[in-house]
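Omission of a single protein chain aside, the complex is shown with its protein chains in their original locations.
Naming follows writing order (A and B), and every chain is counted from residue 1.
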Amino acid sequence: MAPLSYYFILSALLFTVGTVGVLIRKNPLIVFMSIELMLNAANLSFASFARAQNLMAGQVIAFFVIAIAAAEVVVGLAIILSIYRTRQSVDVDDLNVLKG
Amino acid sequence: MELVWYCLLLPLAGFAINAVFGRWLPRRGHGILATIACFGAFLAACAVFVNFLGLAAADRQRTLILYNWVVAENFRATFGAWLDPLSVLMLLIVTGVGFVIHLFAIGYMADEAEGQQRFFAYLNLFIVAMLVLVLANNYMLLLVGWGGVGFASFALISHYYYREEAADAAVKAFIMNTIGDVGMMLGIFLMWVTYGSVEFAGVFTKANSAGTGTITAITLLLLVGALAKSGQVPLHTWLPDAMAGPTPVSALIHAATMVTAGVYLLARSWPLYELAPTTLTTITWLGAITMVLGALIGLVQTNIKRVLAFSTISQLGYMFLAAGIGAYSAAIFHLLTHAFFKALLFLAAGVVIHAVGGNEDLRQMGGLRGKLRSAWLAYGVGGLAIAGIPPFSGFFSKDEIIYSAFTSSRSNIVLGLLTLLTGGLTAFYVFRSFFLAFYGASRAETVSTNDGSHHGGLHPPGATMVIPLAILGVLATIGGLIQIPDLNHAFETYLEPVFTYPTHLAATGPAAGGATYWTIAIIAAALGAIGIGVAYFLYVARPALAANLAQQFAGIHRFLYNRLYIDQLYDLLFVRTTRWLSRTLNRGVDRLIDLLVNGIGLLVREASMTLRDVQSGYVRHYALMILAGTVLIIAYVLFGGL
Partner (left out) sequence: MVLFLLLAIVSVAASIAMITARNSIHSALFLVVNFFCLSVLYLTLNAEFLAAVQIVVYAGAIMVLFLFVITLLNPGREESSDRLTGQRPIAFALGLALLAEIALLLSQSSLRERLGTFPPAAPFLEQVQSKISGQPTAPVGNVQAVGIELFTTYLLPFEIVSLVLLLAVIGAVVLAKRQLR
């Protein structure tokens, strides 16, 4: 089997792709998916660390991450829906009311 | 409740009622209320005194603690009364003389349309503060009273606040006293650091444990407070100006009680002072200088109250000198008789001023003997007492100081001669004012008065003004008899428990008497008589000669009349310098600071305008920032030497 370090490198790659996705896409749904991708990358690391350290904790935490991600997606999608209803737009860059 | 607390409580209640409910009282009600309050305090003080006499001499020291006042870590100051012969004596003087002067003030202030409420409220407040001062069982509490009398004095000097001179005098008094207060505060701080206590009992028992240098520093700092409060050189200039207050105030605060607080402080702290010879020498010489200067300046003043003010300064100089050479008992004795005869002189002057409608200028009086018999008699008695003519009270008290000045091992012949000669000068200037005011022809018309309300008629004093004169007159006459060397040592015996005399004075205790004493006493009395005689000669028999002399020695006269230009010197040294400094700072430094402050404002503004662009509002920008931050933090972890 492949050494564990490969898993971490894969995890890092996926995380970076997710990060870049968050930064370059303007469709909030794809931004969201990118975030899910980052979470999965992190999960992969957790599972690998569990194997490396011989600890169950890693897998348990990955489980928690999935559960919280589910909650986050539900709320996030609801927010996107309600924004879409009021603004008729789903472009992230249209939401710049934070401008100082 | 212990009896002594009524002394505090009654005037305090008087003050509170007058201050809070005073507006609903009738016009004379303020004075009557205040007087009753003060009289109650006096009765309580008498009761305390009688109780006290019933105790054996050794038991005459009690400390009554009302409550723990300041407790912080290991610092502890109680609100308590330190009852010993000295404080009980002061209690009697303050409440007794205070009561008499309150009574006088009812009549004196009767014509005042407004301000009576204020006046009597503050008068009672003063009594409270003064009692706190003399009863305090620790230096912290003493300082409270000390500041309290300073405030009451300030408030009463500026009673006629609409007169510029009164307002200025009040401010001056306050500033001078504040200098003293600060000195005293520092002294108390140092005392706390040194002894770990500010209680009299704690400090005095441990007095020996500190080095001479430290004790000298403490005592000198306390002395600054005493000098300011008692109008001693070089902090004396406020006292003459303080005469801008109503005459009863001058009598009570600036003659009989408050200004003697400095002497009280020295006497109270004698266990400390005895360990600091340098300080004692300083006190002695400052006292001597003050004594002589006050008398010299008093020679030529034309304002009757200023004459008395300088005489107060001079007499306080006597007391300081006495304290400095270790004759504490003599100093307190003189404090007692001085309270009587100086209050008497001031009240008599008050009657005169009241009678002529507020004019205080001696040059515009004269010939009042026939019209104001009571004032004439009172002023005469007071004058004889201060001049040291037997058997009036001043004779005994002052001669004890003069005798000590000659015989104390800490004194020398120069000091002795100065005290003697100043006695002669004192007799002269007091009787100069006496003769100017009461003898000769009336000069009221020759110089135009600036007081429109005065039409040449005299206001005779009412009963409330005459009775106090009578009481104080009797006291000033016979007050000295409680201590006659070789015959009666009542006063010294009474104070014995307070001042266990230092050994080097024990052999020649101030009241030892004997031939030396009587010789000196006779010389002093003779000098007093000569002073009176000269005054009579110059101002009654040959009035022209005085003017001639003044002209002949115009330089000296002007020098003395302008009080040695000390005020001007202070003005130059402190006021003008400060003003110049302020102006320079205003021009130079202030602009720099402005530049700095405005610069900072400008900088922040510009920086904000620049940074504002960072807040683009685009969520993705923020996400980018977060990523950049993350990268940087990881870089720091990797390469930052961790």
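One rule holds for everything that comes next: contacts are C-beta pairs under 8 Å (C-beta built on N, C-alpha and C of every residue); 3 or more make two chains touch, one makes a residue touch a chain.
Here the structure is a predicted model, which means the values were calculated and not measured.
**Student:** By the contact criterion defined above, which parts of chain A meet the unshown chain? Give residue numbers in ascending order.
**Tutor:** Residues in contact with the chain left out: 1-10, 12-21, 23-27, 29-30, 32-34, 36-37, 40, 43-44, 47-48, 50-57, 59-60, 62-64, 66-75, 77-82, 84-85, 90-91, 93.
**Student:** Tell me where the left-out chain touches chain B, residue by residue.
**Tutor:** Touching the chain left out of view, chain B contributes residues 618, 620-621, 624, 627-628, 630-631, 634-635, 637-638.
Just so it is clear, only the chains that are shown with their structure count from here on.
**Student:** Could you put a whole-Å number on the gap between the CA centroids of chain A and chain B?
**Tutor:** Here the centre of chain B sits 83 Å away from the centre of chain A.
**Student:** Under the definition above, what is the set of chain B residues touching chain A in their complex?
**Tutor:** 612, 614-620, 622-624, 627
**Student:** Write out the stretch or stretches of chain A touching chain B in their complex.
**Tutor:** 19, 22-23, 26, 92-93, 95-100
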